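Only a single protein chain was left out; the remaining protein chains are all shown in position.
Here is chain A:
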Amino acid sequence: MTAPLHDTSVDAEKSTTAGAAAPAGTPVQGRSLRQIAWTRLKRDKLALAGGVVVLLLVIVAIFAPLIVSLLGHPPNEFHQDKIDPLFGTPAGSFGGISSEHLLGVEPNNGRDVFSRIVYGARISLLVAFLAAVVAVFIGTVLGIVAGYFGGWVDSAISRVMDMLLAFPQLLFIISLVSVLPNNLLGMTGSNVRIAILVGVIGFFGWPYVGRIVRGQTLSLREKEYVEAARSLGAGRRYVLFKELLPNLVAPITVYATLMIPTNILTEAALSFLGAGVRPPTASWGQMLSTAVDTYESNPTFMIVPGVAIFITVLAFNLFGDGVRDALDPKGTR
């Protein structure tokens, strides 16, 4: 989206920003990339809406125990009285939705769907966010190293990235999760699974970041300001961290925001296939896989976690798209 076909928006932006930055009498102030991006982002209504939903979801995830104690029941509490004893389906219409159970109850054991969705948000966001951090960290370090040093270092890192990208990732992650033990490095229970998920999703994600960072570094290291720093006697470390890294922040931010929704989908897929966090810990993908057995008679229980995944991923995508457009120096929106 970099074609300057209709430059009116850019022109409009220039004129409004010029007007805003230079009220009568005061000198014109330069604005940082962050300020420009923020002004653009504020004008993108869809992205803002996405951002608000993301913020709400984060709040829900953090305050899950509080919200559940106010509006639901503990996520692992059974309510056999809400279940039709004959069919095992929730009593009442629409999966047992009532003022007491806002999103109905689970078939067979009657656990409160609302509180399981709220707790599921925790797992989803936590895994997706931490995995993105892992991927961005490894990808940035190795990408800069490959791009800056070049030569055999670059070839080696690039080969590894190519190879990882050609791996059948989902298959690998599932097999890996299935053989790893339940106790690892002093962690037990669902913490182990969370750590494993973060590790493998992040590990398979870093080549995408690495490729982008490498490409950017390759072009940036030839820039005059880097040469200037070098000729002034700047050390390797200074050039890498003070000259190159700040200029890589924008592409890395964009990629990280757009990586989170992908990670959410991956986590949900793994849980759906039984390779995610273990029951009774609630996760959205796992709820969907439980719903596979009963969706014909009780579609509500399938629709609720599905819509939860959809809304979350969509919100992150909208927000990420907005951030990308806002940070793109050639952007016309």
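One rule holds in what follows: a contact is a pair of C-beta atoms (placed from the backbone, for glycine too) under 8 Å apart; a residue touches a chain by one contact, two chains touch by 3 or more; residues count from 1.
Quick note on the criterion: contacts and distances are computed from a predicted model.
Undergrad: For the chain that is missing from this picture, which UniProt protein name fits: "SpoVR family protein", "ABC transporter permease", "ATP-binding cassette domain-containing protein" or "C-type cytochrome"?
TA: The record names the chain that does not appear here as "ABC transporter permease".
Undergrad: Among A:Phe78, A:Phe172 or A:Tyr238, which residue is in contact with the omitted chain in the full complex?
TA: A:Phe172
Undergrad: If the hidden chain were put back, which of A:Leu48, A:Ile138, A:Val153 or A:Leu314 would touch it?
TA: Per the contact definition at the top, the residue touching the missing chain is A:Leu314.
Undergrad: In the complete complex, which positions of chain A touch the hidden chain?
TA: 1-6, 163, 165-172, 174-176, 178-181, 184, 261, 265, 268-269, 272-274, 285, 288-289, 291-292, 295-296, 299, 302-303, 305-306, 309-310, 313-314, 317-318, 321
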